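Scroll down for the structure; my scribbles are underneath it.
A single protein chain has been omitted; all remaining protein chains appear in their positions.
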Amino acid sequence: MSAFISDNVSGIHPKILDAISKANFGSELPYGFDQWSMQMNSDFSDLFETPVLVIPCTSGTAANCLALSLMVEPINSICVHESSHIFLDESTAPELFTGGARLSPLGGADSKIDLASLQQAMGTIGAMHSAQPGALSLTQSTETGSVYSIDELTQLTKTAKDKGLRTHMDGARFANAVAALDCSPAELTWKAGIDALSFGATKNGAMAAEAVILFKPNLFKSAPYRQKRSGQLLSKQRFLAAQLLAYLKDDLWLVNARTANQKTRNLATGLTNIDGVILPEQITTNMMFVKFTDAQVQRLQKHDLAGYVYANGSMRLCCSWASEESDIAKFIDCVSSAT
Amino acid sequence: MSAFISDNVSGIHPKILDAISKANFGSELPYGFDQWSMQMNSDFSDLFETPVLVIPCTSGTAANCLALSLMVEPINSICVHESSHIFLDESTAPELFTGGARLSPLGGADSKIDLASLQQAMGTIGAMHSAQPGALSLTQSTETGSVYSIDELTQLTKTAKDKGLRTHMDGARFANAVAALDCSPAELTWKAGIDALSFGATKNGAMAAEAVILFKPNLFKSAPYRQKRSGQLLSKQRFLAAQLLAYLKDDLWLVNARTANQKTRNLATGLTNIDGVILPEQITTNMMFVKFTDAQVQRLQKHDLAGYVYANGSMRLCCSWASEESDIAKFIDCVSSAT
Amino acid sequence: MSAFISDNVSGIHPKILDAISKANFGSELPYGFDQWSMQMNSDFSDLFETPVLVIPCTSGTAANCLALSLMVEPINSICVHESSHIFLDESTAPELFTGGARLSPLGGADSKIDLASLQQAMGTIGAMHSAQPGALSLTQSTETGSVYSIDELTQLTKTAKDKGLRTHMDGARFANAVAALDCSPAELTWKAGIDALSFGATKNGAMAAEAVILFKPNLFKSAPYRQKRSGQLLSKQRFLAAQLLAYLKDDLWLVNARTANQKTRNLATGLTNIDGVILPEQITTNMMFVKFTDAQVQRLQKHDLAGYVYANGSMRLCCSWASEESDIAKFIDCVSSAT
Partner (left out) sequence: MSAFISDNVSGIHPKILDAISKANFGSELPYGFDQWSMQMNSDFSDLFETPVLVIPCTSGTAANCLALSLMVEPINSICVHESSHIFLDESTAPELFTGGARLSPLGGADSKIDLASLQQAMGTIGAMHSAQPGALSLTQSTETGSVYSIDELTQLTKTAKDKGLRTHMDGARFANAVAALDCSPAELTWKAGIDALSFGATKNGAMAAEAVILFKPNLFKSAPYRQKRSGQLLSKQRFLAAQLLAYLKDDLWLVNARTANQKTRNLATGLTNIDGVILPEQITTNMMFVKFTDAQVQRLQKHDLAGYVYANGSMRLCCSWASEESDIAKFIDCVSSAT
């Protein structure tokens, strides 16, 4: 298989596996009363420079949908991008967790919701027969590797909040966005109008750990009950918390994301100047869409190195903290030797 | 804290942690297409001597409620014991996963549903104004450490199935029941009329791994979609599958359960003949309820060794595969030195 | 069939049918923008001496469950009496409308929740593994014809509200309770701590009309959207509103209830002194439970005059505004001629 089909083909970062091992001694209180779980709110509050409540989850779908369930009533719709993971790749989990709210898919270039689409979607506010826009969910970095600038974020969240909507960020690749924009986690979230963040760790080094980060105290109250209710409260939560603490320690999350972004640029650099290869104008995070010739695609597929080829003919390539230079070299070699 | 308040205070069994480490190399397909996940159906089918579908989950609540969601419609009720974990300790997760079916709590001695209660509960079948009994869920071993005999199981499941109900077993401590009854997993499940089992591993050595085992092919179809929809499909499922495979290998599940059951008997033996201690007539699995004198309780609490004391004055004590003989000795010593 | 099996065997009161006919002219705006619908809030606010929001519904189940859906989150439980209609006779509608909250059935004599049961039920507040008590629902008059005194109501609602619960009254037979207690609608509801009332009209003269009466402005906002979402917003709502307005006009609701209560007393009076008949000590509203001899029961059944006989051997008898004196006489005659 190709090492570049997704960042979730990678394993567990040694420091995180080590943290799991280190947490494995003696008896410990279950259900979040262990020492690691008790440390999470503090460590994440430090990182985000504001008091937060952390709800750890074992999948990105659970984290996103749990966060949304805290924000909307079932009479609401949730504005998402039409290419978002929440809309396309989470089955009907959003409906399950929210008790039957509706996703409202919006357009916008580069997988980013555009302001006009958002404004139009809010046109049904007050119309009794229509789902009532109740939340805005933005993916950062997006499903195609682009990022919202802080200004873009702020404009969208302000527009939404002026109409009473809550704001969520799907940060399955939040670290890659922070690395790309070289700003603080706070600047990309609550300072830009975000109420809750799904802070991804799994794609970026954890085994199975995502954290819902709540910035608004009025979202705190039901959160632990919703965690339990959705089957996300682990008895041995210490091992989930230990992953997240190790992920924060010494900025491993950011180091890994920088590595992943850099590996992607390395892969791009190696593909530059190969006849027939069309690279994107800009590589922002750890994902890029590259056009190859038919011969190149076929050769990649023959050697089981190809990423997923989209309808428009471009191939998605994704690096992670674990991408090997040898795999990059092998990929480049395969492309360049196609005729 | 007391080492005996629950079996979920234990950590990860070395063999299971080792399996996680061993699975941590190179790139692997996500979402269950890894080699470990692909092995699960085969290994569990061998164990249960019949073709099964395995849906791995990260919590017992998720496993139970996911299993039930495959069995009932939202117009149904689910017959459970009034002291069951599903009824008392899973928040409104059963309602969430099933889309609003209702739990119908039944009575019965020793935390076991009695036949008359079940028969009475089914009296509303066909009554348009009432929730329609749609499934029976039995806990094996039960929340107080008792076990259903094969005959008891068979009689209950037959009664339920004659009326069209599906049958589920909450096997968070299934291994302890198998160890206690010295029978095969098949005999305790599908041969005794069980359609689906929540096969617990977390309390018995895993980090966070439970498996829904489906015995009826007509339950298979929706199961993977329900897994995804409930946030239980992990991208790096290899590490969940690796835990479960290691748990089965060389009967680790059974060895651990036997150890836990034996440790419980050891603890009881040590408490025998201490003045004021009233032991249960029989110790079946890894949990027992013991009455102590007030002085004994206070001394245990003072030394942070006490288990949970119930309304009736008895203390729940629970051993696991990891219970240390030194902790057992310390506990006994504390009790015997109380005045 | 017996005229006394339920008050819902009656038809439409002539004044209400007349109101439907009178509303049947010309074109009228749909979905509640007709003149009758626009009048409802005003008329009901007058009746209850406080500003209310009225949500008309076509069934009692819909009214109760819609009201509850405005009060609780899906992590909540709703305290109800174990013999309540909401618990026993509304299928899993409460779970549907609330998105999966749980009913918590409480005990108490005369179908009235007793304070100790309520206090005990609230013991799980703050326990993460348990459904969180979120609302208290009281039936007035109850499913067996008794009534809560204003003091009893006040004590229960105060206890609930002190712990943050909302309070609902199932008033399918609210009119009968007002008639029995000879107090004002305000005194029996918001002045006694009730946040929302299901104000029944169907059993007491309407064709199919129940009104959710909201006393708390913070319950208003989502209510119209929940009405629509649950299929309770009629296009020709004028005919539903017209029923409710006619029901209020000249206190028809109260006149009818007084009649129904009186008819019940008349029936009881006629049964007095018949050998073998055991009447209740007190007849409060329009329902009573009477014990007959076996011969009497059989004779009533033979002549298709019997009400429903409960497990304890007593027969439920229910009068309505439409009960005929001739039917009362026939019933008494049948009983007295049994040997």
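Things to note:
We call the chains A, B and C, going by the order they appear; numbering starts again at 1 in every chain.
In the analysis below, contacts are C-beta pairs under 8 Å (C-beta built on N, C-alpha and C of every residue); 3 or more make two chains touch, one makes a residue touch a chain.
Since the structure is predicted, the reported quantities are computational estimates derived from the model, not experimental observations.
Across the entire complex, the residue among C:V72, C:L240 or C:A257 in touch with the chain not shown is C:L240.
Considering C:S10, C:S83 or C:S111, the position touching the chain not shown turns out to be C:S10 (whole complex). Considering the whole complex, the residue from B:H85, B:K112, B:K203 or B:K228 that touches the absent chain is B:K228. Among B:D18, B:E73, B:D114 or B:E187, only B:E73 touches the chain that is left out of the view. Interface with the hidden chain, as seen from chain C, comprises residues 1-3, 6, 8-12, 17, 20-21, 23-30, 57-63, 65-66, 90-93, 96-97, 202-203, 207-208, 225, 228-236, 239-240, 322.
What chain B contributes to its contact with the hidden chain is residues 31, 73-75, 99-100, 128-129, 132, 222, 224-226, 228-229, 233. Touching residues on chain A toward the chain that is not drawn are 74-77, 88-92, 95-96, 99-103, 128-131.
Operating definition for what follows: only the chains that are shown with their structure count from here on.
With chains reduced to the mean position of their C-alpha atoms, the one farthest from chain B is C.
Chain centres here are Cα means. That of chain B falls 43 Å from that of chain C. The distance from the centre of chain A to the centre of chain B, each centre being the mean of the chain's C-alpha atoms, comes to 34 Å.
Separating the CA-averaged centres of chain A and chain C is a span of 50 Å.
Counting only residues that touch two or more partner chains, chain B has 90-92, 96.
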